[in-house]
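Have a look at the structure below before the remarks.
Removed: one protein chain of the complex. Kept in place: all other protein chains.
Up next, chain A:
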Amino acid sequence: MQSLSKAEKSYIQVGLLSSPPSRSDGRSLLDYRSVALETGVAPLANGSARVNIGRNANQAGGGTEVVAASKLEVESIDDDGGVEGGRIVCTVSCSPSAYPHLSSGALDDIQQDMTTILHQTLAHPSLHPNNLSILPRKKSWLLNLDVLVLADAGNVYDALFIAARAALWDTKVPRTRSVEYKARKTTGTKPGGTGDMDVDEETPSGFDTRQIQNATDFELPDYWDEGEVLDGREKWPVCVTLNLVPPVHYLDATGQEEAATPLRLLLMFTFPPNGPADVQAMRMLGPGELKITQLKDLIVTGEKYAHDLYHSLNVKLKEEDVRRNQKARDRFEQHR
């Protein structure tokens, strides 16, 4: 995004291509900067996360910073634009402080780009969670995922997807109970029937599985936790950005390196619990070009990087779950 002079660009490129390759911060080609993740940062959201890639260790500043939060809304299916089974809408907004040199129009364009990529990937039917429905044919949840880019020091797409995955992982769907209106059972004389005739009572058969849903509304039962987690939360994809300076590629570019890279390839993978990984989406950014055979190789290698990222992210997310639930409960016990 930054503008670099020709000399700066070639300096960075020569560094990447030399052997051994050298980058300005001393990393090797496939090293990530340190990634910090925290869930539960927005108290008013149903799930939230803050991600920082490349924070300065000593003065706690700098790096790419992204905050994601999901919020659930009730939608009526008939008139409100709701869809059977619920829907997901992702929005990315960029703080002007992330791109201080851009005009507001250019900022809107960037926001739009990021929104499209995130929404198209995450709102895909193959990833749709099953528990966003409230009342069949009547009410469903609308999951709004708002992602906020607070600072961009390169590799913003990986950060976006990490934050989105963490926020969705953290999302709790409130439990609902359907409310039904029934006519009160009248005992004694049956309306319209002859009083003295013996009419068989219609008893429902235990084998009758055809249930007609009469539920008209729902209520939120009072319960100790905030609800159940989103169904299939392991499925949410991770993104790796391969920065291509032919013939090499490298990971986790800084802002300057991004400006010196002619082509970037975004690969979004999901990892089903059993079976091979799926490529969920793919994007090429930048003016460069690529041969199909190269692309095939890159997808195979990209999957390896994504797999590592996916596993370390899962470990961290589980750690966060423990920190926020179990440890918080223990602390509460101590102070009581």
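In this section, a residue touches a chain if its C-beta (ideal position, glycine included) is under 8 Å from a C-beta of that chain, and two chains touch if they have at least 3 such contacts; residues count from 1.
Here is the rule we use: contacts and distances are computed from a predicted model.
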| item | value |
| --- | --- |
| Name per UniProt, for the chain absent here [options: "DNA polymerase", "Trafficking protein particle complex subunit 2-like isoform X1", "Nucleolar protein 14" or "Ribosomal RNA-processing protein 41"] | "Ribosomal RNA-processing protein 41" |
| Residue touching the undisplayed chain, where the options are A:10, A:34 or A:97 | A:97 |
| Contact with the hidden chain (one of A:4, A:123 or A:150) | A:150 |
| Residue of A:61, A:246 or A:272 touching the missing chain in the full complex | A:61 |
| Residues in chain A touching the chain absent from view | 42-45, 48, 56, 58-63, 65, 67, 69, 71, 73, 91, 93, 95-98, 100-101, 103-104, 144, 146, 148, 150-153 |
